[in-house]
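One protein chain is absent from this view; the other protein chains keep their places.
For subunit A:
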Amino acid sequence: MAKAKKPELQVQTFATHQVITQPNPLRGALRIGGDEHDDPIARAEQALAELSSEFRDWMAIECQRLADAYVNVQQHGFTKTTREELFRASHDIKGEAATFGYPTAAAAADSLCRIIEHAPDLTKVPTELIDNHVKAIQAIVREHARIDKFGVQQELSRRLRAVADEYLAAVNHDRPEHLEAILAPSIVPAD
């Protein structure tokens, strides 16, 4: 596909912009019809399910990464590097945990990301707020196998988010762009 010769561009020039069109270079990959019983999405979901035996170990690795990043913050304070490490670790858990079967850990990590991203001064964030988020994520991952704890996990992440949002709304009252982002609904559909 990528070796196909360069398509010819059609350029229409206007006062403030150009509109550039070209024959679709990927049209060769689109076909109509085919095997009705072949479902590529179901096939991919099956492949993911087969991979899921590894998710527990992966989640443990991500959780340890978060713990290490938090130890660095505790030892060196919030520097550009330690902040970035903590944000990346929590951001990755936010993005992956639901896929790995840990949706409540993803929600708690999302809340921690919001604190790191929107607190005007991380050194003034109450220590317990970040501490509780990190410990909650670790506890959720540790207790994951216990189905009876799922309700507790949901409540824990919900309460953390409520406390974090309350704090962020208060400290950003004079920063409208942050306030708007904090209060805006997520584009990720709710479960």
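Quick notes on this one:
The criterion applied here is as follows: a residue touches a chain if its C-beta (ideal position, glycine included) is under 8 Å from a C-beta of that chain, and two chains touch if they have at least 3 such contacts; residues count from 1.
The definition used in the following text is that contacts and distances are computed from a predicted model.
Entry comment: the absent subunit's protein name, as recorded by UniProt, is "CheY-like chemotaxis protein", drawn from "Sarcosine oxidase subunit gamma", "Acyl-CoA/acyl-ACP dehydrogenase", "CheY-like chemotaxis protein" or "CoA-transferase beta subunit".
Against the chain not shown here, subunit A presents residues 1-3, 12, 14-22, 24-34, 36, 40-41, 43-48, 51, 58, 61-62, 87-88, 91-92, 94-99, 106, 110, 113, 180-181, 184, 186-188.
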